[in-house]
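For reference, the structure is listed below as structure tokens.
Only a portion of the chains appears, each positioned as in the full assembly.
When the chains are written out, they are named A, B and C in that same order, and each has its own residue count from 1.
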Amino acid sequence: MTSIRKRSKKAGLAPGTLIHMGRDKAGATRVDMVFYDETHLEKHPVGTLDQCLIKKGAPGVTWVNVEGLSDLEVLRHFGSCYGIHPLVLEDILATDQRPKAADYGEYLYVVLKMIALDEESAEIKSEQVSLVLGRNYLISFQEGLEGDVFEQVRARLANEKARLRAMGPDLLLHALLDVIVDHYFLVLEQLADRIEDIEDELIDNPTTATVQAIYGLKRQLLFLHKVFWPLREVVSSLQRRDSQLIQDTTVIYLRDLYDHTVQVLDTLETLREMLSGMLDIYLSSVSNRLNEVMKVLTIIATIFMPLSFIAGWYGMNFKAMPELDWPYGYPAVFVLCLTIAGGMLVYFKKKRWL
Amino acid sequence: MTSIRKRSKKAGLAPGTLIHMGRDKAGATRVDMVFYDETHLEKHPVGTLDQCLIKKGAPGVTWVNVEGLSDLEVLRHFGSCYGIHPLVLEDILATDQRPKAADYGEYLYVVLKMIALDEESAEIKSEQVSLVLGRNYLISFQEGLEGDVFEQVRARLANEKARLRAMGPDLLLHALLDVIVDHYFLVLEQLADRIEDIEDELIDNPTTATVQAIYGLKRQLLFLHKVFWPLREVVSSLQRRDSQLIQDTTVIYLRDLYDHTVQVLDTLETLREMLSGMLDIYLSSVSNRLNEVMKVLTIIATIFMPLSFIAGWYGMNFKAMPELDWPYGYPAVFVLCLTIAGGMLVYFKKKRWL
Amino acid sequence: MTSIRKRSKKAGLAPGTLIHMGRDKAGATRVDMVFYDETHLEKHPVGTLDQCLIKKGAPGVTWVNVEGLSDLEVLRHFGSCYGIHPLVLEDILATDQRPKAADYGEYLYVVLKMIALDEESAEIKSEQVSLVLGRNYLISFQEGLEGDVFEQVRARLANEKARLRAMGPDLLLHALLDVIVDHYFLVLEQLADRIEDIEDELIDNPTTATVQAIYGLKRQLLFLHKVFWPLREVVSSLQRRDSQLIQDTTVIYLRDLYDHTVQVLDTLETLREMLSGMLDIYLSSVSNRLNEVMKVLTIIATIFMPLSFIAGWYGMNFKAMPELDWPYGYPAVFVLCLTIAGGMLVYFKKKRWL
């Protein structure tokens, strides 16, 4: 999950040098394309990239989705066709990018993390998504993890009456960002479930494994903080209407999205504070248990040490020990021991140790 | 109390899609309506919503209160009658909304949490309230929890001489917000009572249950922080006179309300710091008790271990142990033991362990 | 000291409703009045409030001091005579007000806490003071605690040559605020003394009572933080020359006052950080003591357990134990025991436990 292991390959290279920093197992690069306007919708995968896919100034919206970044030629193709700056291409490849939005006049570049749940392992799968918004197109670059969270957007596009169909690529940008943020909630909900499970464990039977689970969750939340926090600024900058590529009618949707990102951060903050509180609970519970253990030990020792001494005393082999010969010596010692034990118990009762 | 379990249903849906996220047991949607001006007051429940309830530009003030959000048709009715944006309707339904105020020109949308005390369980009941302020109307949408905190406002409206009767719906908005914030104080006062109870417990007889109570309160205060904190910004934005729907004479009342929200936050902050301090007290008290327990154990062991050794020593069966035959051997050992025990006690006295 | 127990009475009332929230034992409301200009000074208590005390536009300065808020008629009198807004009157009565300053054009409203030391109990007495500054008058409303900190200002007024006499009511406002802030220093100095006492205690002989004293002081400082912190903003806003009621020659005095409030906060912050450090000291000292105790126990047990075992061993009643019959068996065991004990002592010495 840590994203701090890749940059060094690039030390000292010229800016804009394209080097693949992403997942080693990333499969081949696949490109597919959807063209739509209010009346038409065409989908098709793209094989070879001989010529530029989208004509400048053509009507309708074209959404090109690039899955996997291992084929650098594909990137170069888009760079030369749409005038994307080498530094942006480099950012698309640098898959530990901090979320950001940058306006390059002709196009808008947005980069963020797409997060989804692995159904089996319940682990967080994180994939970098770069979005390039042009006047009549949107290109999405995915780092290459199998699948994405865009299925519902594709379904909405298929619906002829959907608002998306009637609007420009900026609303498609919103739709993609929105579904990505919606999945942040999904992940947070699952983490909240796990936190509640650990909370129960904490009260019933805390172990070192519980602490490690808390610690593991803390690091996951730390990772999510790094992913979520800059997004707030990203969405905020998008809805500030600076770019001509974002229409006024879209701004209200971006404001709604901004609300969601703030809420994601609020929820995350709540989870973090809950975890902090749980460590305190754990430590106080460990202290309590130590107290319990030590009380048992002390009670036992405080009762039996004097008794054992008495028994040892009358086990001495001195010739002259008159008590040993007394007829009531033995029962007297018995009574003495009972008295001592009883007195101790009363004393502990008073101290509320029992 | 956690509000992090609902959003995922909506992942990927088109913005403005109305889906009920609220309480499962929310009863039927009930609508009632109050019309008033300086001379008249009419109240009546509303049955079917065939036509729009309020005429544009009509004199007087109409307050429509909607209790329960399960009937989506009711929402759609208000949406089409008063031109409320689908995103606002969606926000009304999304009952985990962060408090906010948004100006849509024709109307002002305010959403916040109404909090009340459950008299029996002393638990916090939280319900989302959305307020839509128009030129001659105010519509309040309640999430659907039985009852509300508005009774006193209704009583004031019934009084012909009340200032509320002579003014526009913006002062009604203030009155509703004001009574909601007043109830925040009520809740904080009760939590303060509980904190003081726990404080006494902490000094008299702290147990693990005490820590869990502190932890529970911490989470309640965390929840309240999430509810109260954004309200400050909400009220501040309302009194900044940006909206034409808020008259100048109302601004002074909103400033007063702003003071109250700041004070709510101050009080909350005080309670939070008190709780933090209590955890420290608890931990130091647990440490102290452990010290007490260990001192008792150590004193007993330090006195009786040497004595037991001496007794054991003269319980050995060596043939040749001259002391055993000495006439004063037994009393000498007795004196030796007394001396050791006494010396130990003096030593502990000096160390202030006794 | 907590000021979180009074607001709920007012839940839902119309803004401006006058309800007494102050101290239950507050005595009757007393009003006294001082009129002064460069040449004259007249003091007299005020009995019945039939007509307005101060004429609009009259020369000289009138200072009306109201002690105690139980008589709501007195408040209403000032409200109607000088056009004080009902919300301000409500704020005067709401004795848990956060310090603030508000400009109402015709008059300036300042509210803050007056703090003094109870000579006997060394407890902090806090009383709310509301100051209404008009063009030729200043009205001070005190919550009703016996006495105030204004005696020195009255003495300065009695002196014909005092600068105060030659200036307007705005300099009187400064004088009252200044003496109130001066008494904040007094309270902080006494708390600093107590903190130093506890510090000594912490090193000599820390007990649970010490922790509770630290905790109590922490809460007092928390209370003072709530009282002092908003004052900085209050004084800062006064010296920003916004109000026409504050003359240019007074601004320099308000800047001086601002310095003092900043210094009060600095001093408070220092005391708070000192207290935090003291809790750390306490906890580490408790841990140390536990270590001491456990070392003593371990040393005793480690020496005497093997010895006791040896003694027990030769106390066994086996028929065939050749050592028992050896002539040097007993002294040999004696030497063995000495060797073990000595070895243990050397071992502990090495480990620096002794």
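Definition applied: a residue touches a chain if its C-beta (ideal position, glycine included) is under 8 Å from a C-beta of that chain, and two chains touch if they have at least 3 such contacts.
Everything numeric here is computed off the predicted structure, so don't read it as measured data.
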item: Subunit count for the whole complex, all chains sharing one sequence, 3 displayed; value: 5
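Definition applied: only the chains that are shown with their structure count from here on.
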item: Pairwise touch network: line, ring, star, complete, or other; value: line
item: Centroid spacing, where centroids are CA-atom means, of chain A and chain C in whole angstrom; value: 42
item: Numbers and ranges of chain C residues touching at least 2 other chains; value: 315
item: Interface residues, chain B side, partner chain A - complex; value: 2, 4-5, 7-8, 10-16, 85, 87, 90-91, 96-98, 100, 102, 205, 208, 211-212, 215, 218-219, 222-223, 226, 279, 282-283, 286-287, 289-290, 293-294, 296-297, 300-301, 304-305, 307-308, 311-312, 314-317, 321, 323-325, 327, 329-330, 333
item: List of chain A residues in touch with chain B within their complex; value: 149, 151-153, 156, 162-164, 174-175, 178-179, 182-183, 185-186, 188-189, 192, 203, 252-253, 255-256, 259, 262-263, 266-267, 270-271, 273-274, 277, 280-281, 283-285, 287-288, 290-291, 294-295, 297-298, 301-302, 305-306, 308-309, 312-313, 315-321, 352-353
